[in-house]
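Encoded as structure tokens, the structure appears first; notes follow it.
One protein chain omitted, others in place.
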Amino acid sequence: MRLSPDKFNELELRAYQIRRLSVEMIAFGMWGHIGGSLSMAELLAVLYFHQLHIDPQNPQWAERDRLVLSKAHGSPALYAALALRGYFPIDDLYTYCDLHGLEGHTDMTKTVGLETSGGPLGMGLSVAVGMALGLRRHEHAATRVYCILGDGETNEGNVWEAAMAAAHYHLDNLIAIVDYNKVMAKGFTWDLMSIEPFVEKWRAFGWDVVEVDGHDLEAINHALHQARWVLPRGKPLVLIAHTVKGMGIHEAEFNYKWHTHAPDAKTADRFLRELARRYGKPEEGFSRMQASIEKESFYAGE
Amino acid sequence: MRLSPDKFNELELRAYQIRRLSVEMIAFGMWGHIGGSLSMAELLAVLYFHQLHIDPQNPQWAERDRLVLSKAHGSPALYAALALRGYFPIDDLYTYCDLHGLEGHTDMTKTVGLETSGGPLGMGLSVAVGMALGLRRHEHAATRVYCILGDGETNEGNVWEAAMAAAHYHLDNLIAIVDYNKVMAKGFTWDLMSIEPFVEKWRAFGWDVVEVDGHDLEAINHALHQARWVLPRGKPLVLIAHTVKGMGIHEAEFNYKWHTHAPDAKTADRFLRELARRYGKPEEGFSRMQASIEKESFYAGE
Amino acid sequence: MPASNHGGSTLPEMRDAFGKTLVELGRDHLNMIVLDADLHTSSKAGMFKKAYPDRFIQVGIAEQNLFGIAAGLALTGFIPFPSTFAVFATRRALDQIAISIAYPRLNVKIPGSYVGIPTSRAGASHNCIEDLAVMRVLPNMYVADAGDNNDLAAIMRAAVEHEGPVYFRITRYTLPEIFPANHQFKWGKGERLRTGSDVTLFGTGMMTAQCLEAADLLQADNISAEVVHLASIKPIDRQLIVESVMHTGCAVTAENASINGGFGAAVAEVLGEEYPAPLRRIGVRDRWVDSGGINDLLTEHGMQPSDIALAAKAVLQRREQRVIR
Partner (left out) sequence: MPASNHGGSTLPEMRDAFGKTLVELGRDHLNMIVLDADLHTSSKAGMFKKAYPDRFIQVGIAEQNLFGIAAGLALTGFIPFPSTFAVFATRRALDQIAISIAYPRLNVKIPGSYVGIPTSRAGASHNCIEDLAVMRVLPNMYVADAGDNNDLAAIMRAAVEHEGPVYFRITRYTLPEIFPANHQFKWGKGERLRTGSDVTLFGTGMMTAQCLEAADLLQADNISAEVVHLASIKPIDRQLIVESVMHTGCAVTAENASINGGFGAAVAEVLGEEYPAPLRRIGVRDRWVDSGGINDLLTEHGMQPSDIALAAKAVLQRREQRVIR
């Protein structure tokens, strides 16, 4: 199933907006993870604007698809997707990391549209397994549980406990997506902790594996479509999405120094202009430049 | 390298003695894990009486091989092996699980010859990885670290964290041994949590794998010899020892009900006689029959 | 049901009462699911499996996953009881309990089996002495330790009625009966089991029975001990604690756990803030609890009724001698 030209354009725009808003929130919130937010922009665009069966008007709809962001530090991109999808006003994004604002990592009690709370890596797939088991009990056969993991995150043993159980329970309503951006917090995976042969690991743990270019909307969509409608046959499926950490901002690409670092207002402005150029959009800078500078000086030294 | 007939006979006797003493300790201690003690009798016999470079007179010898019993509930068999090897008097075995006696699980601060303390499953391989790294730093090139794991134990994510790191660090001085006895605490692995395809899992985590009949002394010895002298080439190695849980006592074989259950004095007597018959030894019953009955009644109701 | 003869009685072990109550609750609560990590015939969660095989989930020896899956089930409308030994809940899966369950305040009920000293003879790695301090420090978590089987059943009913995470303890031991069959438990409410005027003995879990025995011993020495059972450790009954000590002027706490940061600490916190009074804490004094017979261990760790009585005499003496500024 190819995307219609309109849909393709919409998804491309959404991915672009998710990138922009992630940078804006992190700069204005003065905290956050740029690299891992930018690497999954296309994944979230396809999920939230095409694949997920959800209803922002009825966020508790029992048969909705669930998305668990196990790499919860990617919250800026997720919050952006949720706001763009209509769960809450875009303006709320600018409360990111402020007291009583959007939480740095995910807090489902604070923010509508979030399915879980997170922060510590490695725990989300277990929760997704529990949801998949629960939904199967409810006989919500059409519902799917998606879980996005970081590549570095798969160092955590908890991930493999969950993987083993998902296969044991034949959870073909569960789709894991690894944002395989090759970089963890402090360097490349192969330097810090090699995870290869990665496909073989998942296969040996009983999963179907599909590899995909994680920035190719068409490919992602095709893979997710297959995962939902064609492949399920008594096994969970993992989509290994080959991505570029920091995708869209040259300086941040594959650069662990931009894993977690908030750009100051001027840098954010530069990044946002670069993003516009990269994605062929009208050049636009940081929308909250002045407020951001004031906020930075107010909190200086903390 | 085949075992000499004398060595073979000695190892066979040791395995038999380890089995007998395990049953005696568990009965007299009124607590313990029979199934997983009996399944690794041959493994421990070959290790402690032929393969391990150790010196019971000098238990802290810096270049000794280390054995980490990750499945620390197999302590009776290990204590028996240590006592038989001369680390402490056989009589001490009869303090098992008494206050100030041998600890139910392993406590290295209490018992000479133990290299670690344990109890919770899944942690030992990490400690073994640390030892292997440490010994490599000391340039003790001839020293090996062995780690015995249960099959059910490999459900624990911590095992896979350690496995990943061992491969990342090319620890060819580390040899894991899985006592693959097909049964965990409450049933068969395939019913409770399937671990197959098991060989593929270890391979995908970067290990060399050797499978062996875990009750065949010759085969175990050959495999351990290979593991030590022939195969090491920049990778850790796991020996998957196919064993029978409860091996040697018909009623306990592959029977999860004898995973953790102390036989009363009479049952112990019956088990010990059966063992003698099974291994072609002169029939002998429970050596502490009377004392055991008295102890049972003293602690009745606890 | 296996029975034990503690104190001459032939009551079921507490873990049997646990299994039985699970089954009873499961009858009314069709969305209850029991999960196990390869210990259900020990914990007796297996009784639920037998009664409702399709509401039982086995996850193997993987406690992190156990609690993560429980969170997922709670998020899809079930009331999960992820069951394992208390040590493995408390220590192996603390991050999952804290962040996947307590932080979002999910409706998960956590039974901690094999607590404190009477843990068969498994020894230090299995004798859970940390759970009271650890669970008490998690925001949103409720914590309870039952005084007998009827108390446990009441706690379990209250756990299901409370919307949110609950941790409750199950002693692997036969406790004497203290409460009637229809006993009611309320979160944050203690019970005065015996009135007295010289000293208050605050017990939780199996130590309440020890306190009652201690009160008898004290009686023989003409010391009038009040016994207060605080099964609800969090929230704790601040009011009853203060009320009782206002009356008696001194207190002893007794818990089947480490005295660091647990129940004794909770009482010390309340007294310090509300009504300072001489206090002693009975429990495991910052040591590992090795293998051994139960009574041998209770003696070794100074947790016998006679130890409680001695502590009571000590606080009483301090109350009398109290230098007032």
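In order of appearance the chains are A, B and C, and numbering begins at 1 in each one.
Simple rule for what comes next: a contact is a pair of C-beta atoms (placed from the backbone, for glycine too) under 8 Å apart; a residue touches a chain by one contact, two chains touch by 3 or more.
Nothing here was measured: the structure is a model prediction, and the numbers come from that model.
Contacts of the undisplayed chain with the visible chains, over the whole complex, involve A, B, C. Between the chain not shown and the residues A:Asn155, A:Asn181 or A:Thr243, the one that touches is A:Asn155.
Across the entire complex, the residue among B:Gly29, B:Gly74, B:Pro120 or B:Pro236 in touch with the chain not shown is B:Pro120. Touching the missing chain, out of A:Gly36, A:Pro76 or A:Gly122, is residue A:Gly122. Only one residue from A:Glu12, A:Glu63, A:Asp98 or A:Glu200 touches the chain missing from this view: A:Asp98. Considering C:Leu138, C:Ala254 or C:Ala309, the position touching the chain not shown turns out to be C:Leu138 (whole complex).
Within the entire complex, the positions of subunit B that touch the omitted partner chain are 62, 66, 107-109, 115-120, 122-135, 137-138, 157-158, 161-162, 164-165, 168. Residue positions on subunit A in contact with the hidden chain: 29-31, 72, 96-105, 107, 110, 117-122, 152-153, 155-157, 184-186, 189, 191-193, 260, 299-302, in rising order.
Contacts to the hidden chain, counted on subunit C, fall at residues 87-88, 90-92, 94-95, 98-99, 103, 124-125, 129-130, 133-134, 136-140, 234, 249, 258-262, 264-269, 271-273, 276-281, 286-288, 319, 324-325.
Criterion: only the chains that are shown with their structure count from here on.
With chains as nodes and touching pairs as edges, the resulting graph is complete, every pair of chains being joined.
Centroid analysis (C-alpha atoms only) places B farthest from subunit A. Rounded to whole angstrom units, the spacing between the C-alpha centres of subunit A and subunit B is 45. Centre-to-centre separation between subunit B and subunit C, using Cα means, comes to 35 Å. Our note on geometry: subunit A versus subunit C, Cα centroid distance of 41 Å, whole angstroms. Shown for subunit B are the residues that touch two or more other chains, namely 122, 155-157, 193.
Looking at subunit C, one finds that residues 59-60, 62, 64-65 touch two or more other chains.
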